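In this view, the complex is presented without one of its protein chains, the others remaining in place.
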Amino acid sequence: MDEYAIGVLTNIGLFSFVALSAYLLLIAGELSFGQQAFFGVGAYAAGIGTAMLGWPLPFAALAAMAAGALAAVLVALPTLRLRGLYFAMATLAAAEMARILFELFRWQVEVDGEPVGPDGSQGFRGIRWVFEQGVEPADFLAIVGLLLALVLAGFLLMERSRLGAALRAVGQDPDLAGALGLDVVRLKIAVAAGAGALAALGGALFAHHNTYIEPRNFDIMLGVHSLAYALIGGLGTAFGPLLGVLIDIGVLEASRVLHGYRMIVFGGLVALLLVFRPRGILDERLVHRLTRR
Amino acid sequence: MLVVNDLVTSYGKIEALKGVSLEVNEGSITCLLGPNGAGKTTLMMTIAGVLKPRRGSVRFNGEEIGGLRPDRVVGRGIALVPENRLVFPSMTVLDNLHAGAYQRSDSFEADVERMFTRFPRLRERAAQQAGTLSGGEQQMLAVARALMSRPKLLLMDEPSLGLAPLVVEEIFDIIAQLHRDGTTIFLVEQNAHMALRVAKHFFLMEQGKVTFSGDPGSLAEDEVIRRAYLGSKA
Partner (left out) sequence: MIDFLQNTLDGLALGSSYALLAVGFTLIFGVLRRANLSFGPAIMVGCYAAVWLSLRHAVAMPALFAAVVLGSVAAGLYVERLSFAPHRKGSAIAAMVASFALWMQLEELATLLLPQHIYPFPPLLDAGPLAFGPLVLRKEAILLMATAVAVCAGLRFLLYRTRFGVAVRALIDDPTAAELTGINVSRVFLLVFALASAIGGVAGFLIVATHEQVTPMLGMWSTLKGLLAMMLGGLGSLPGAVVGGVVLGLLEAHSQWYLGPQLRDLVAYLLLFVLLALRPPWMNTQSAS
């Protein structure tokens, strides 16, 4: 497989994390324009871990996930009782605040005589742990793929479990769910934390794949894109968001013919698709039909 | 005047109307009774055009109106006073009446005056926001608003819902008056007792189908009331 293909596949994998993050919130009934913030938190945290504190990537990634979960809970707690567009705006505001904070964040340490660390809007260079360990692009892709597979397995297990049913109940009708005895507050916080950790994991891997991150990577565009991937691919299954990412990055990026017209084609297709399938390609009805034995 | 034939309306896979057939004659007051969930509101909303029927027909003065947009239905001369009144809460009483006259191309100030004469309490509250009116006043406003389009057929969905007994009497007096003045009325009611006092003909609807048709004397009143509230399987 050539390097370009490996690069495209890796990007598909990385953005799937943040798409799944938006998807998790969507099925619990929350529309979030802000998952990119946790992607960013994870990226910065993991970068700081490996490039400045000398931690190995697995440990830094775990720390990144914890940071993402914590940040997500910090956003979720004040916004618990918000719904619909109000909640969405709150997440947008929080994410933009995070991005501005990334622009102001400067912390550098000396590593081998060179300053390394986040440098405000100049970004964070030198996240080279993966290369220093001699991990080839194909190996990295395998790692991303493995982690994604684990996440997907987790999702599939959850969908069949009581937790999954509880989440979808809250997503459909939170008042009814509460009346039926579900602890809506605890579920919402748990979902927020999970989605935050998920996005952060993606960010951690993203930082190490690119070796350089800057605040602009984590702007509204990423957030709305993630939401779009989840919705287009379909809200019936965790494979939905993956399908969304695959369609955008995979098909259109790879077909260089469309390169200059990518968004014109993609944007129009998405709008048309949603007319006929407002809950995505792999929506609940289709998935139900496919999985019925 | 209104002929509904084998009407089927569904919400997704659930059929709320399973083949409803009934007739409303011009100049009459007809009442539709039935327990909760029988499909009465669904029927009204389908006739009014808010819901589209899956099958069957609705003919008004000989013309098919099934599946027409609600504003077209109003144009043909049918107005619905919906369940829960649905007045426009942030608009004044006067504005609500203006909304009712939306399709009128002529000057309707005379009609507004007539509404205020018929419903004096609305005149008092003309500049007040409709959301601040009492339940009974909102009901009157909803009726007045529907009348502003000069309908040939007035549909009413549960006009007595949530109102105190004295107010309910008032509302039914108004209904009887409207009928005397020449409006054909088709109403859905839970309050079978009051409804049977004004209606000349009634239908009983249960589980999406019409199960009885007749005049108020043709079935013992307690039998009717029992079936209206509980259904015949009770």
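Details
Labels A and B are assigned to the chains in the order they are written; within every chain, residues are numbered from 1.
By our rule, a contact is a pair of C-beta atoms (placed from the backbone, for glycine too) under 8 Å apart; a residue touches a chain by one contact, two chains touch by 3 or more.
Only a predicted model underlies this, so the values are computations on that prediction, with no experimental measurement involved.
Contact with the chain that does not appear here is found for just one residue of A:Leu24, A:Ile232, A:Val245 or A:Ile281, A:Ile232. Summary of contacts with the chain left out: across B:Leu7, B:Val74 or B:Met156, the touching residue is B:Val74. Interface residues of chain A with the unshown chain, by the touch rule above, are 26, 31, 78-79, 81-86, 88-90, 92-94, 96-97, 100-101, 103-104, 220, 224, 227-228, 231-232, 260-264, 266-272, 274-275, 278-279. What chain B contributes to its contact with the hidden chain is residues 48-50, 69-71, 74-75, 79-80, 82, 86-91, 95, 98-100, 102-103, 145-146, 149.
Please note the rule applied: only the chains that are shown with their structure count from here on.
Computed centre separation for the pair chain A/chain B is 52 angstrom, with centres defined by C-alpha atoms.
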